[in-house]
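Right, one structure below, let's go through it.
All protein chains but one are shown at their positions in the complex.
To keep things simple, chains are lettered A and B as they appear, and every chain counts its residues starting from 1.
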Amino acid sequence: MFYLLDIIGTMAFALSGALTAMNKRLDPFGILIIAFVTAVGGGTLRDVLIGKTPVGWMLNLNYVYVIFIGYILAILFRKRFDKLRKSLFLFDTIGLGVFTLIGLEKGISIGLHPIICTALGTMTACFGGVIRDILCNEIPVIFRKEIYATICILGGIVFFMLKKGNFPDELIQLVTSLVIIIVRLLVVKFNWSLPTFDLKLK
Amino acid sequence: MFYLLDIIGTMAFALSGALTAMNKRLDPFGILIIAFVTAVGGGTLRDVLIGKTPVGWMLNLNYVYVIFIGYILAILFRKRFDKLRKSLFLFDTIGLGVFTLIGLEKGISIGLHPIICTALGTMTACFGGVIRDILCNEIPVIFRKEIYATICILGGIVFFMLKKGNFPDELIQLVTSLVIIIVRLLVVKFNWSLPTFDLKLK
Partner (left out) sequence: MFYLLDIIGTMAFALSGALTAMNKRLDPFGILIIAFVTAVGGGTLRDVLIGKTPVGWMLNLNYVYVIFIGYILAILFRKRFDKLRKSLFLFDTIGLGVFTLIGLEKGISIGLHPIICTALGTMTACFGGVIRDILCNEIPVIFRKEIYATICILGGIVFFMLKKGNFPDELIQLVTSLVIIIVRLLVVKFNWSLPTFDLKLK
C-alpha cells in the first residue's frame, strides 16, 4: 500500500516536472532530466547528505521506469493535462505526504535528531521541485509563495509528538501523511499564504 | 593513449568554461571556478552520487594542473580563440566521447544496471556544462537546443549492445567513443536538433 503511494507520488512529481519543462520549451532531453530531477531530486539530495550511496534510484530501477512512463505520458497527453489538473494536484499531494514520511524514517533509521529528521522529510518532499526551479532558472516557487514545505515541517512535528505517545508505527505514519495531505488541500482551497517582510536594503 | 585523450578532453572543457565565464565578464576567480566546474563537474557529481569520495580530482592533481593551464591559456589568448574555434570544437568532442566512456566504466565497476551506467556516462560528459550554465544564471544549453547529451545515451546503447556480443573491451571502447564523436560531428555539420513541444500552461 505504502509502496503503491510512493509510486503514485513519483509519477505525479515526474509529470509535474515534465509539464514545467515543456512550458519552458525545453527539448526532449531537457524534459526528461527535469522530470527525473523533480521526482527523485529530493531523495537524492537526502541520500547524498546522509551518505547513503549509491543513491536510491541507482539501486531500484522501478523509480526510473515510473519516471520514464510519466515522461512519455506527459509528452503524449500534454494538451489534456489542463483538464486533469485536479487529479494531478491530488497525486502531487499524496507524494508530498509519502515522501515526507520516507525522509523522516530514513533519518530515524540512522539515529539522527528529530529536528534533522524533519529537515530530511521536508527535503525529500520539496527539494526535487527546488532543483527543478533552479535548472529552469527560476527562484524556487516554494521559497516565494506557496505554503508547501511548511506543511512537511508540521508533519514532522505531528510525527514526533505521536512517537512520544508510543502509538503504533502504522498509526503514526497514517496520521502524519493524512495531516500533511489534508492541510495541503485546505491551504490550496482557501488560498492561504505566508506573509513576506518589507525590506528594501539600500 | 586513453589517458592522453582524457587530458585533452579536460583541457577542452576547461577552455570552454573559461571562455564562457569571460564572456559573462566574471572576475579571474569566477573564471577559474567556471573553468574548473565545467571540466570536472560532471565527474564530481557522478562520484558523489555513487559514493566514491574524496572525489576524483582531489586525489589526482593532474586534473587540477591541466585545468589551471587551460585557464591561463584562455586568459592569455582570449582574443584568438575565435580563430581556433574549430580545433576547440574537435577537442570538446573528444572529451564528450572519452568522458562518457569513463562514466560507463565506473558504473560497471560497481555493478550497476546498464541504464544507470548510461546515465552515469551522460552525467560525466554533460553535467559539467550544466553546472557551468547554472552558475552563469542560464537555463542549461543542453536542455534547450543542442543534441549533445542524447548522443551520450546513444553511446551507452552501442556500448552495451557490443558488451552483449562479447567483443573485446578495447574494441568496445574504441567503437563507442568513435560513434559518439562521429555523430556529434554530423549533428553540428548538418545542424540537427530535437523537436520541442508546444505547450502554454495557463
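The definition used in the following text is that a residue touches a chain if its C-beta (ideal position, glycine included) is under 8 Å from a C-beta of that chain, and two chains touch if they have at least 3 such contacts.
The structure presented is a predicted model; accordingly, all values stated were derived computationally and were not measured.
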Selected from B:48, B:141 or B:187 as touching the chain missing from the view: B:48
Chain not shown: contacting residue from A:7, A:90 or A:134: A:134
Full-complex contact with the absent chain, from B:78, B:145 or B:163: B:78
Residue among A:96, A:125, A:142 or A:172 that touches the chain left out of view: A:142
Absent-chain contact - pick from B:15, B:34, B:66 or B:102: B:34
Interface with the unshown chain - residue positions in subunit A: 48-51, 110, 112-113, 115-116, 130, 134, 137-140, 142-145, 149-150, 193-197, 199-202
Hidden partner interface residues of subunit B, rising order: 19, 21-31, 33-34, 44, 48, 51, 53-55, 58, 61, 64, 75, 78-79, 82, 134-137
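In this text, only the chains that are shown with their structure count from here on.
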Distance from subunit B to subunit A - Cα centre to Cα centre, in angstrom: 30
